[in-house]
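A short write-up of the structure that comes next.
Here the complex is missing one protein chain, while the rest keep their positions.
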Amino acid sequence: MAAEQPQKKTLLALRQPNQPDTLVSINADICFGSEKLVLIGGPCAVESLQQITESAMAAKEAGAVMLRGGAWKPRTSPYDFQGLKEEGLELLAQAREKTGLPVVTEVLDPRDVSKVADVADMLQIGSRSVQNFALLREVGKSDKPVLLKRGMMTTVDEWLSAAEYILAGGNKNVVLCERGIRTFDTTLRNTLDVGAVAVLKQKTHLPVIVDPSHAAGDFRYVAALARAAVAAGADGLLVETHCHPADALSDAGQSLTPEQFAELTAGCRAVASAVGRVL
Amino acid sequence: MAAEQPQKKTLLALRQPNQPDTLVSINADICFGSEKLVLIGGPCAVESLQQITESAMAAKEAGAVMLRGGAWKPRTSPYDFQGLKEEGLELLAQAREKTGLPVVTEVLDPRDVSKVADVADMLQIGSRSVQNFALLREVGKSDKPVLLKRGMMTTVDEWLSAAEYILAGGNKNVVLCERGIRTFDTTLRNTLDVGAVAVLKQKTHLPVIVDPSHAAGDFRYVAALARAAVAAGADGLLVETHCHPADALSDAGQSLTPEQFAELTAGCRAVASAVGRVL
Amino acid sequence: MAAEQPQKKTLLALRQPNQPDTLVSINADICFGSEKLVLIGGPCAVESLQQITESAMAAKEAGAVMLRGGAWKPRTSPYDFQGLKEEGLELLAQAREKTGLPVVTEVLDPRDVSKVADVADMLQIGSRSVQNFALLREVGKSDKPVLLKRGMMTTVDEWLSAAEYILAGGNKNVVLCERGIRTFDTTLRNTLDVGAVAVLKQKTHLPVIVDPSHAAGDFRYVAALARAAVAAGADGLLVETHCHPADALSDAGQSLTPEQFAELTAGCRAVASAVGRVL
Partner (left out) sequence: MAAEQPQKKTLLALRQPNQPDTLVSINADICFGSEKLVLIGGPCAVESLQQITESAMAAKEAGAVMLRGGAWKPRTSPYDFQGLKEEGLELLAQAREKTGLPVVTEVLDPRDVSKVADVADMLQIGSRSVQNFALLREVGKSDKPVLLKRGMMTTVDEWLSAAEYILAGGNKNVVLCERGIRTFDTTLRNTLDVGAVAVLKQKTHLPVIVDPSHAAGDFRYVAALARAAVAAGADGLLVETHCHPADALSDAGQSLTPEQFAELTAGCRAVASAVGRVL
């Protein structure tokens, strides 16, 4: 038959014996996988200049060193708000300008990768895209670091294979982000899998961070999950914050106010110190 | 804020009171949703002209009226066989020429939709792409019918919302395909959800077919699942067949030989007749 | 150390090469595992003499050859109706007297086994008790056949090991009953696992029946699931019926009226015939 039969390879994502942690640097101050945890804050979606700038300033004040915010939003229904798209990118750039916070934002379509990479400091691959191989290949060709979220239904091994698509493409700067999996129990939106964090810290050399906001889906439990993540060895946190959660166009119920975010940061700082890390 | 707030709509995918079944026609003889079940056979991947042609002829003889075969293959690992791509499309066209069987094949990348639609008679959206909204929007603009597989961990409502992306784009010819979900039990590769078939036949006007091959992941159980699907009300079946399963480049364990496929067809024909359908 | 180390044994529940199906007989007419499917009908709980007698007569008329009805009910909350207990057993005996239908009823407590076995023709072990090993051992000593339901969370192998407790105790008359598993999708109450039926018909020599009522949790889908079960190879069906479902003290939403039950029977009879069985 016509196709070449590729040989079985050892995955680049797997940690070889004695292989040290990979460090993924965003700038001189921010490095995933180092002693210092990386705290990312910001709203689910970019909604307006005022909203993203206020959010960014509040997040910075509460300890965040990077800004998150979606310009393209993957939504279950085609009739829900889909994001401000190019305009959202532009607003993120302005918020970065104002605050100095580097920006991570999601890219959904392989055709948008270079456009997003022109502005963003880090490209996010969302849960629903974890096995979107065309998209993974495209960000594998980018020179921007990639934040690869776990899918709601993805095993640890499938997730590492998804990372492998990016690494095999030549982009070595991949950070994994656990965000809760889908299980039979719907008490919270998802079930945060802290065991996956512990396993990955052994199995791969890539940094692993945690998104406690999507795991909880409820602002009251985000801080407890964040502390658990740090205790389990996470290299950072991705937290949804909003200056006026009640007005958010998406994920209102799980966004933290600046005060709640500051409280989360303080709590996680203590736990980080207990496990020999810094926040 | 800058974004328009779209109004809550009734989903086009939902059956309105007294709304009849939508019929999705491929040609004068093949119509999903009619009394006559649509039987699709063929290999997981197109591997060579001989393989696809032989498979197509054998499938036709066993009762298939459409040919399946992947030119682009979504694979967990970047090092596994990824399909013959454009060459695979070309071979599918030749197999159709030889057998008269219309062709359904998967498209993975929004940039490939028009290329695939130029050749295929029906576009398949695979399980991993069920919430690839960029891709759904693109096939929503195509004039080719779409076979939308359920994701491994997609609820019935999320699946219908995925269909809605295609319908909202103007393409009304969507066929749903249940293929097993991921659960705690790994006795078989997936758990075929016949209940979803029963529910969907009430909840939506769209045709619903079943892929018993991916659900079982084991050739010994494919026929029993196929019969169960027909008994539950499925409008058709998508079955993996291969003239030499042991040599298949993917999904070897679940492919049926022509003889096994003929046996499945005979069994399903009897059940179809028992539920007032024809195969 | 003090404990004996038992040797690894082949499970009695597993089918040995060429081992024929085990037949579990209730009386001269009813035999699980034979060509003729066993149809069991009746209410979730025994509520009164009138209710259980009416239900039994209606079930018999619709084709049932055995009567089900709970005297002890396992309920999630201690404040829900827990069954009529001994009085319920007595009413079941009277309903049997009136209709001639043998009775299957659940036993929950190892201390009640002999009491229940004195009246019942078959002992039911419910889903929540599938790994209640003290109870399994007790029914293993009984001479009454046992209907062993799968747990909501039990793998096929764990279920067979539960059956092994009964078989190892000396009671060879075990019938397995698939009743839906718990998964991420809550469209229906549980996900009926027809694949488990297909696998078990190969893996074990024990009869396998299906309870489509608990799987669906909704009367509208019970008949479709029942047909799917028969098509997949089930040896019988356990169906909840009630003369006045709206008044039922439990499981009102999934109980069939006598008319609906007669319709289910007719549909399943046709499918049974299509797969070479009789109902």
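Before moving on, here are some points about what is shown:
For reference, chains read A, B and C in written order, and residue numbers begin at 1 within each chain.
Definition applied: contacts are C-beta pairs under 8 Å (C-beta built on N, C-alpha and C of every residue); 3 or more make two chains touch, one makes a residue touch a chain.
This structure is a prediction, so every number in the text was calculated from the model and none was measured.
Within chain B, the residues in touch with the undisplayed chain are 153, 182-184, 186. In the full complex, chain A touches the hidden chain at residues 153, 155-157, 180-188, 191-199, 201-202, 215-216, 220-221, 224-225, 227-233, 267, 270-271, 273-275. Chain C residues in contact with the hidden partner, per the touch definition given at the top, are 1-3, 5-9, 11, 47-48, 51, 74-81, 83-84, 87, 108-111, 128-129, 131-134, 137, 152-153, 158, 161, 164-165, 168, 182, 249.
The working rule: only the chains that are shown with their structure count from here on.
Chain centres here are Cα means. That of chain B falls 35 Å from that of chain C.
Mean C-alpha position of chain A lies 48 Å from that of chain C. Inter-chain centre distance (chain A to chain B, centres taken as mean C-alpha positions): 33 Å.
Listed for chain C are residues 153, 183-184, 186, each touching two or more other chains.
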